[in-house]
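Here's the structure, in structure tokens; my notes come after.
The other protein chains are all here in position, but one chain of the complex has been omitted.
Let's look at chain A:
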């Protein structure tokens, strides 16, 4: 989709030698410095031990990776579905489309539920962001963004604002007002600035902070009021496509998935990557935490969804079938975590039994690939958005 990255050349005085040069930004323990190229080179070789060369560091990295795999394998004594054998199998599910939300002029790319379990915000390729009432299918608000491909949208926890962004490389927050005379676009606040497209955004527990993920390979935490960057997260080797915050009881972490096939868990306070998982064979399109916060699921272009346990530090289940060859674009859990809903690029939605690893149900209805899927906050229904310009609420 977006594979052009432009390098921005900034001229100014170097932080170290104070000469006027072309600057490169260097990150040391999450703090950003601007050094000229000569000082950057000196910094990189600083404190290098006598025998440390590129080759020796690379071989040490390889041996550490091997050791990590060994440690993980030692604890792999049983499979999740074996432990789940004693659990009752699920009965037949009857899930139908209860509401179809029509109104977007082009592919629906992202959607989010409001905490009131009723309102939905959705964004599409034509630049429109619409707030719907899912009970009545009425449109409550509509905003036209100045860019196309609005790939990310989120509802604020208070229900009073929405955030969205895409090819404009920014995340903008719009306060929602019921005043008919007020133009929503006039109150827009630009919060995040990235150097490539915005792929995902999410409010943290309050309206005051937003977490964003971008095609420039970084995630960032921003303060909404001032637009200031609070923390940045570097580590992905390619575009970051998705992120999810841990459920509030378990603390300040979030997981992100990217085109480098890695899913990384980050500590929001320090900016450090705590754990990384690399078992997928292709881009990870969607990640979602298990309701208890101890595990997360990911959906990828390799046509599988996988469950990773954070305490065991490994993948514990794969949800795949030989007949499924199209990538999974979005995943979400039901309230208890027993069901995993996954939307695929072959226009279907598969429902998986998380514990047993088997498919429970397959839902047809969309006429083009399913791009986004979220379960409502009270778990009574889930909504899917698709490239066929519609959203469907299933219950």
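Going forward, a contact is a pair of C-beta atoms (placed from the backbone, for glycine too) under 8 Å apart; a residue touches a chain by one contact, two chains touch by 3 or more; residues count from 1.
Assume contacts and distances are computed from a predicted model.
One chain of the assembly is not displayed; among "Guanine nucleotide-binding protein subunit gamma", "Immediate early response gene 5 protein-like", "Calcineurin B homologous protein 3" or "NADH-ubiquinone oxidoreductase 75 kDa subunit, mitochondrial", its UniProt protein name is "Guanine nucleotide-binding protein subunit gamma".
Note that of A:17, A:68, A:89 or A:142, the residue touching the chain absent from this view is A:68.
Residue in contact with the omitted chain (choice from A:14, A:121, A:154 or A:295): A:295. Within the complete assembly, A:98 is the residue of A:19, A:98, A:139 or A:321 that touches the hidden chain. When you scan A:193, A:208, A:229 or A:273 for touch with the missing chain, the hit is A:273. The chain not displayed touches chain A at residues 26, 37, 40-41, 43-45, 48, 52, 54, 57-58, 60-61, 64-65, 67-68, 71-72, 75-80, 83-84, 87, 90, 93, 98-99, 118, 134-135, 235, 272-276, 290-292, 294-295, 309, 311-314, 316, 334-339, 354-355, 378-381, 393, 395.
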